[in-house]
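The complex is shown incomplete by one protein chain, all other protein chains being positioned as in the whole.
Order as written gives the chain letters A and B; numbering starts at 1 within each chain.
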Amino acid sequence: MMNAILITMILALLLPIYEAWQDDNIWQKMLAFASIATKTSILILVVAVLRDDWTIGVVGVLILSVGNAALMLLAHVLRRLNEL
Amino acid sequence: MIGYLDLLLRLTIWFLLTADLSPANIFIGVAVAFLLPRSSTKRAVLKDWLHVLWEILQAIPIAYLEALEMIFRPHPQEVQTREQVKPNRTLGLIFLDIFLITFTPKTIVLKYQEDGWYKVHWVRRQRRGNGRVQERGGPETP
Partner (left out) sequence: MIDALSYGLMGLGVVFWFWGTWPLLGHRSVLYKLHSLSVSDTLGSMAVIVGLLLKIPKEWPLLVLALISLAIWNTVLGYVLAYCSTEGGGND
């Protein structure tokens, strides 16, 4: 059961990856990246539970709690670049 | 003197992160919470914060309901409105208001303007009000 959930989640992860590759608009790409970031960290948590290895889970929780600060900074940099 | 709400927030994060209630860990947590720098902006009022906390708890089921609604009935329409900020909000409370509005899937705050307005972006079902900017005074009602 957990395996099935994991595989469907990986399939869902392919959608934003494909979108990031095929769309040339930078904001659409950023959206896809944000989606990839969240989905992978949730996947890490699911894998941790599946393998019953909570050290992996701690990594996932750390990633989630540090957050997508880098993406936010990048968004601001891009906004500034567009203003020039 | 010291923002005790601030301290409480830090200690909560610390205990959730370490999940350890031994005396040594409690001591480290309290020490770190005191040592971290504090901001000296306007003090928050406890009553406002409790109110906001309650609103966040309410927002979770509302967000899920809106999500289900969006799934079963398509919302193809995009609308922009302006909402007025409630008076006497500290910066933290304004942040929480923005959080609450953006958290529910049908609404996203685009911009907080210094003169006391939010620009809010909606998705809607109806055909009317096609993409134009509407002005409204009161608190948000869909």
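In the analysis below, contacts are C-beta pairs under 8 Å (C-beta built on N, C-alpha and C of every residue); 3 or more make two chains touch, one makes a residue touch a chain.
Everything numeric in this text was worked out from a predicted model, so none of it was measured.
J.: Considering the entire assembly, which residues of subunit B contact the chain that has been omitted?
T.: 13, 15-19, 63-64, 67, 70-71, 75, 78, 98-99, 102-103, 105-106, 108-111, 121, 123
J.: Go through subunit A and note every residue touching the omitted chain.
T.: 1, 5, 8-9, 12, 15-16, 18-19, 25, 27-28, 30-32, 34-35, 38-39, 42, 45-46, 49, 54, 57-58, 60-61, 64-65, 67-68, 71-72, 75-76, 78-79, 81-83
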